[in-house]
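Quick notes on the structure that follows.
Here the complex is missing a single protein chain, while all its other protein chains stay put.
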Amino acid sequence: MDKIKIGIIGAGYIGGVHAQVLARDERVHLSAVYDVMDERAQCLSRSSGAIVSRSAEELIEKCDAVYITTPNTKHTELAITTTKAGKHVFCEKPMATNLADAQKVLDAAEASNAVFQVGHNRRFAPVYATLKQMISEEATPHSAHVKMNRGELINPEWVGDPQITGGFLYETTIHMFDMMRFLFGEVAQLTALGSTHEYPETDDFSVLLGFKSGLHATLCSSADASWLFPFERVEVFCHHRTIATREMEAIISSEGMEGKQVTISLHQLSKEEKWGYLQEDVAFIDSILNKAPAIVTALDGYKSVEIVDACYRAVSTGERIQFR
Amino acid sequence: MDKIKIGIIGAGYIGGVHAQVLARDERVHLSAVYDVMDERAQCLSRSSGAIVSRSAEELIEKCDAVYITTPNTKHTELAITTTKAGKHVFCEKPMATNLADAQKVLDAAEASNAVFQVGHNRRFAPVYATLKQMISEEATPHSAHVKMNRGELINPEWVGDPQITGGFLYETTIHMFDMMRFLFGEVAQLTALGSTHEYPETDDFSVLLGFKSGLHATLCSSADASWLFPFERVEVFCHHRTIATREMEAIISSEGMEGKQVTISLHQLSKEEKWGYLQEDVAFIDSILNKAPAIVTALDGYKSVEIVDACYRAVSTGERIQFR
Amino acid sequence: MDKIKIGIIGAGYIGGVHAQVLARDERVHLSAVYDVMDERAQCLSRSSGAIVSRSAEELIEKCDAVYITTPNTKHTELAITTTKAGKHVFCEKPMATNLADAQKVLDAAEASNAVFQVGHNRRFAPVYATLKQMISEEATPHSAHVKMNRGELINPEWVGDPQITGGFLYETTIHMFDMMRFLFGEVAQLTALGSTHEYPETDDFSVLLGFKSGLHATLCSSADASWLFPFERVEVFCHHRTIATREMEAIISSEGMEGKQVTISLHQLSKEEKWGYLQEDVAFIDSILNKAPAIVTALDGYKSVEIVDACYRAVSTGERIQFR
Partner (left out) sequence: MDKIKIGIIGAGYIGGVHAQVLARDERVHLSAVYDVMDERAQCLSRSSGAIVSRSAEELIEKCDAVYITTPNTKHTELAITTTKAGKHVFCEKPMATNLADAQKVLDAAEASNAVFQVGHNRRFAPVYATLKQMISEEATPHSAHVKMNRGELINPEWVGDPQITGGFLYETTIHMFDMMRFLFGEVAQLTALGSTHEYPETDDFSVLLGFKSGLHATLCSSADASWLFPFERVEVFCHHRTIATREMEAIISSEGMEGKQVTISLHQLSKEEKWGYLQEDVAFIDSILNKAPAIVTALDGYKSVEIVDACYRAVSTGERIQFR
């Protein structure tokens, strides 16, 4: 069988990460790269062998599958165009930066026969895959305490610009909302408080979530803090058991009534594996080859946008948001 | 001057801790001990030199100051009796296990000229005293993420009995409510979700708090988890700064936009100092000698009961509780 | 049966620790305490109920068993006197501060029918007891990397005075030599380098040890460093397995070729239990009641002095010391 021809639209950091993973996958040919800044495209071309396209349209035309790795607010339009062209799409998160756009992408994806995968990489990261397995097979979680902070919204410069990110929660925190759905199921209700400090948008959130399963959780996410490791941590409380993650580095399970704990350290893995980038790209290619649905679907992408949207509404109205 | 004659009512673990601290303070004489279980009183008498009283009344009569270190639901009555007898009172937390009782204790304390101190030891623990100093002098906090778990409510047996503790939040979590008032000021509003798992009461809480200062916070507190250290942790987010505590053992401050952090480890201190027991007892004796108000007043005790009470109401009604 | 009458000679920190443990043991009566500084004896008397003796001789006379908890260089004479008086002896480490004296104590102890126990508490500390069990039952160790530092020799003042301690290695590091014998068996050879920096004696040591079992080990012990936790750490390398201790707080075992590790945290124990003081005192009383030999004998005490002595010789001569 011929190799799958892949194009990458958006030659920034995350585009480069996917390019490196795909360059090592013998089932694909990294055919084309496009970026509005030609210099960036040239640079990725040099280190990956992909040819620089003159436009997104040209790239879509010549490829079988397209990675959309542009800044957030550009995802929706490209995702719809590519999907409507019948091509397979790997769309970085967030799929959209408002609910109406998310619905449009979802509609387009559902109307297509091609694969549509959203880049919620955490599901593939070994810490979270292991956590999911533990709470599925060994322990029923009853509550969770979740932190996802950034140190700053300064580097790179655009992460502090809501015109580009769609808002802080769309840039970073959305990962945790998808993660919580993955681990705990659908959200039933949400209350939130937020405040504005350093950046021209609400940049600090405290959130209380209730899930349909009865599990409840607290989440904090501040954009104005510091890089105190771990930036991202999930603590899950189960019967006589606590399970905690330390970013993508380790998962610690403490069971029983004494102080015994088991730590699985992922220290030896490459960053691509620790963060699940390798696994999500392999899964995407698998889905294409097996004509199977994506593991992270457009519906998943929609749902995570829905939670972000609810958070912003809860902060501005002071109301408890109920989910259908 | 004569030594202050001190009596201890309740010869359990925490009574023994105070006895050890007081035995080393030359300003006091540990005169009497009483416990409903005579054997326990005898044991504390042996290791402290205090004489066993035949009743609480006898003990109150013969002492200048009384430590009330019985189980929670016995605090109110003893606190009121002792205060009305004109004696100085060190009342372990919680001062009461419902709002009406808390009001009665507050009224009695305010009507007395003697010192009335509530055993919210965290304020004296070096981790929290240092944290308070940092956020007062160097950094303005904008949000906090707080965890206070127990591993179980099995050892000792009575901690799982709400008839004795007044409810899980009164036993353990109340410390964090007082601590948050100490650090962040008065609570303005509170929403909470709770659930019941292993024990005959709501034993798992997720709480969202708004403070009058504008600071917002999330708190989790589960009785059914495991002893994964730290059981108690406060993370405070400030401008380009994160400050975190690890139980009573260490405080970590990470400042700036790089990964630099300063850790103050309290590892070398004795448990009595790390947990603030030594300092709160010294402060109590200081207040008596200086005829000064207690550092942790009956009003503080009332306020922490008020937050616990609001938490229980928020869980049962689903409403957002507003504080005056 | 009558309670065992116990006396304590030396009312400093460690005397107080044993007094607290013994006060809770119903099999004994804490009868007497003596210290060359009367004030210190009075203070321990107040918090333990023991009567102050006017001399060591008076104390030895009236007790069945004596704890020798004076500064190091006073141990030998008191240990010999008490043993020759036919009394049970708990002698704090080091039993002596030179080899000749150690031999005299050993001879006296072996000539007596009473129990003679040396205060090498580490053997009873759960971290080391667990480590011993692991390498006995599950894993054969082939090498070890051991650290035991002090932050300073300033507090208390006398720890920096070799006239009182017998030398830095006798004060602190001797614990690790006994521990290594406990874990790895007899030492076969030893090479060492040392240097002098802050204190009027060799205050920094690097040691290479070969054991009769074939195991080899490195040890460092500096008196001029800082209180960077853990001060004391043993790392043992076995087939596809590493076991590490963190002071008396935790033991971590990592097995297999992945990053999995099991941590047993002793965080919940009291200091007396974590450090093995409770257990060594119980064992001493057990030995007296059961007319059984001590678990840590005068011969063990001698052997640890022998290793310290070899270390000092190795540093001063530059030679490899062979043990018989």
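Chains: A, B and C, in written order; residue numbering restarts at 1 for each.
In this section, a contact is a pair of C-beta atoms (placed from the backbone, for glycine too) under 8 Å apart; a residue touches a chain by one contact, two chains touch by 3 or more.
As the structure is a computational prediction, the values presented were derived from the model and not from experiment.
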Which displayed chains the hidden chain touches across the whole complex: A, B, C
Residue among C:Thr69, C:Thr97, C:Thr172 or C:Gln261 that touches the chain left out of view: C:Gln261
Residue among C:Asp204, C:Glu232, C:Glu247 or C:Asp281 touching the omitted chain: C:Asp204
From C:Val187, C:Ala244 or C:Val308, residue that would touch the chain that is not displayed: C:Ala244
Contact with the hidden chain (one of C:Lys5, C:Arg24, C:Lys132 or C:His216): C:His216
Hidden-chain contact residue, picked from the options B:Gly185, B:Gly259 or B:Pro293: B:Gly259
Contact footprint on chain A, counting only the chain that is left out: 20, 23-24, 43, 46-49, 151, 227, 229, 265, 267-268, 270-271
Absent chain, residues of chain B that touch it: 250, 258-268
For chain C, the residues touching the chain missing from this view: 142-145, 147, 149, 151-152, 154-155, 191-195, 197-198, 204-210, 214-220, 222, 224-229, 235, 237-242, 244, 252, 254-259, 261, 320
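As a convention for this text, only the chains that are shown with their structure count from here on.
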Interface sides of chain A and chain B: same vs different residues, half threshold: same
Inter-centroid spacing, chain C versus chain B (mean Cα positions, whole Å): 37
Distance from the mean Cα position of chain B to that of chain A, given in whole angstrom: 42
Multi-chain contact sites of chain C, meaning residues that touch two or more partners: 265, 267-268
